[in-house]
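Of the protein chains in this complex, one is absent; all others appear in place.
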Amino acid sequence: MSRDSKRDNHRDTSLDLNRQPVDVKRRKLLTGLGLTAGAVAGSQLLPVTGRYVQAASSEPIRIGFQAHRTGIGASYGRWYERTTIAAAARINDMGGINGRPVEIIVEDDGTDPKRGAEVIEKFATKHKTDVAYGTLFSHVVIGSAPRAGELKMPYFVVSEGHHVASGMLNRYVLQPGITDVKSQVIAMAPWIGDNLGKKVTMIYPDFAFGHDHRDNFSEAIKAQGGEVIEKIAIPPTETSFFKYFPKIPRETEVVYHVMVGPAVLTFVKEMGEFFGANRPEIFGFIDSLEAVDMNSPGLEALDGTYFWEAMPRYATGDEHDAFYRAHVGVNETGASTTDAKDVSTYSHMFGCWETLNIIKRGMEACNYQGPDDRASLIEAVESFETFEKSDNHPQGDKVFNGKTHQAFGAQHISQLNEGKLEVVHTTSIEDGMYEDEVDYTTQSL
Amino acid sequence: MTLSALMPVLDRYFWLHIAVIAALLSLLFVLPEYHSGIMARVMVLVVYALGYNLLFGYTGLLSLGHALYFSAGMYGAGLAIRWLDWSLFPAFFSGIVAATLVALVIGSLALRTIGVAFMIVTMMFAQTGYLLILYFNEYTRGDEGFVIGQAARLIEWGSITVDLSAPDNRYLAAWLVLSLCLLVKLILVRSPTGRVWIGLRENEERARLLGFNPYRYKLSAFVISGIYAGIAGALYAILFGYAGATFASIQYSILPLLWVLLGGAGVVLGPVFGTVVMFYLVDYLSEQTSAYMLFVGVVLVVLVLVAPRGILGSLRRRLLHGLP
Partner (left out) sequence: MDFWPYLLLASLEGAVMAAVLALTALGLSLVFGVMRVVNVAHGEFFMLGAVLAWWFSSVSTQWFGISPALAFTVAFIMSPLVTAAVALVADRLVLKRLNYQPEATIVATIGILYIIQQLALTFYGPDARPVVAPFSYRVQLPWFGYSGYKLFVIAAAVFLLGLVWFLLSRTRAGLLMRATQQDYETAQAFGIPVSRVYAGVFAFGAMLAAMAAVLIVPIQQAHYLMGLDPLLLSFIVVIIGGLGSLRGTLIAALLIGMSDGIISVFFSPTLAKILATTLVAMVLVFRPQGLFGDRPQ
């Protein structure tokens, strides 16, 4: 315990309000229960000088960030990188982790699973990072995960894929910062069944991500007394979609769509064109329009349709959201503060921010000193149960399942009104819960 | 083959290849962890490039669809492990068999065409293969791919268990397979069959007039090349624990072409150098800039202008005449 008190001591010095004008809100921080309540609740700003003096080592904590800088994921990757840099800067301003500054080492994985695995190796053996972090695309996660496990490198992914909780990966892979797609879909089904209709046609990309949507939603809507009457799987190489829309049966009450990749805007535009004014209810995952301006030409036809959002792109006036926006450089409408045409991937990138804060909390909980403590870091994170809504977790409260290594949070349904998304419903965390499919804690470390 | 038949093969160039193989082994003990990790992976990819070189460099056939045979090997092994719980050796061989069959069928069709049509046909079949992997998502998990469990990556021999996911074992396994493939290739290209391949590359009409059936010889080159790709794919799945549709995409058909061109087409050792150089080039440049492929592009253009025969091809012209 002496170490713990030492860790807390160095925080109780002074505040540097000039560096962080938004700091006032931060005093309301009450991050989580359990192991580290004291340590994290005490997080406050320190003056720049002497910040890290009392740490056992002033060597930086090195976090390897596997970024999609090029390839198909680059639109997301760019915002993941901005969020990561902002979160790390804030952590450093608050005194770093265990008194040590955080250093982010970025490596491009080209959104490619082979390069992804190489990047993990590079983090472990060349850069000697403490953890690896930040991957979005599922195939990169799955391609990299075996190497992370073998190298005993904690690998914190921000992917929303169901791969972690499905048990496919290993004990070194965790997803504590973002809800997985299975949970998101399950949480949506009751609202769709109650408010939009029971006969659903699904349009999704014909690959694993789309199939997760298909399987989980079909089951969930059945539980609501509804049914999926047609499933239209679009090949991933497709660039035009109009010809598939006639496959939507006439009795369809709700069209459920989810698309990813550079052709998403074409997809939603053509869907609007096809239906015109005479359309069924349309519900989509915001993935279909991440990084796309809601006022893009051709999107008018989607007015009045609904979207899933993990975190509302248009500011809701929430203080933690405002704090996070200011730090990451996103304005009230979800675009970059320096370029209004540069729209963020707002429903995904918060996961980077939250995950970094969880890494910090985990490292503080186990008094992380270096790579030898990687196993204790995994155990520390596994012991977390909740993350409370705060500046550390601006998306909202979360429940973390240490056995499945997966976090669960509330989801939002927003309606597009005159080019602006307005939240109409927020699910409870319980809406998205499902039975455990794995217990990673039984695997050896 | 009797020893006397082998004798002309055991010349100084044979020993040069043995020296390269020995050097690759010694790297395991010299290189720091990061680089030996890279070399383990690169050696697997070199096997792929060696096979590509047989077809492109020696027989003069430019395929744009070799990812199909690589992924046939990868899925042949991976699916056997995932669905049938096969152990390492049977799975490895099922990968090789899968690649052989696919190469045999596609090769016998595609070789009815030549030139640009051949490029397109091989590419289209590979694209079909890629889409099939996506279509049978239920079994393959499509683009997302699947992890190959640790249990299937062990060699169990009585009481001895070798874990291929341990770095040194992985390196040795990759090295062993590469060495065998390299030697087989060396023997092949200097065999009578190999000379017919080269003859077909230089002048198909003349080979025909000399009484060789071009189709048969091209098909043998195609299938052997596909087997090499399959070995590499199966080995990759087993050593790195992952199979995914990305490896069947067109990008992975173009990569061996680049490696071979850079190292030297029609030189046995060419792909070894080409793959290593290209890997380190990308690895280094990607730290400096996110536009690293830009420099890869520049390197290709400069290479083709200045040293169109690749690294070893140019070397052979100046210094090592007769290098196979």
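Going in written order, the chains are labelled A and B, and every chain counts its residues from 1.
Criterion: a contact is a pair of C-beta atoms (placed from the backbone, for glycine too) under 8 Å apart; a residue touches a chain by one contact, two chains touch by 3 or more.
All values reported here derive from a predicted model rather than from experimental measurement.
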Full-complex contact with the absent chain, from A:63, A:136, A:196 or A:265 | A:265
Of B:18, B:31, B:101 or B:124, the residue in touch with the unshown chain = B:124
Looking at B:104, B:187 or B:250, which residue reaches the missing chain?
-> B:250
Even though one chain is not shown, chain A touches it at residues 70-72, 74-75, 77-78, 206, 232-235, 237-240, 242-244, 246, 250, 262-266, 269, 273-276, 291-292, 296-298, 342
Spell out the interface residues on chain B facing the chain that's missing from view.
-> 62, 109-110, 112-117, 119-121, 123-125, 127-128, 131-132, 134-135, 250, 254, 257-258, 261, 290-294, 296-301, 303-305, 308
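The rule is short, and it goes like this: only the chains that are shown with their structure count from here on.
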Chain A and chain B, separation of their C-alpha mean positions in angstrom | 38
In the complex, go through chain B and note every residue touching chain A.
-> 32-34, 37-38, 41, 131, 134-135, 137, 141-148, 165-166, 240-242, 244-247, 283, 286-287, 290, 292-293
Would you mind writing out the residues of chain A in touch with chain B in their complex?
-> 69-70, 107-108, 110, 112-114, 117-118, 121-122, 125-126, 138-139, 142-143, 145-147, 150, 161, 163, 168-169, 206-209, 211, 235-237
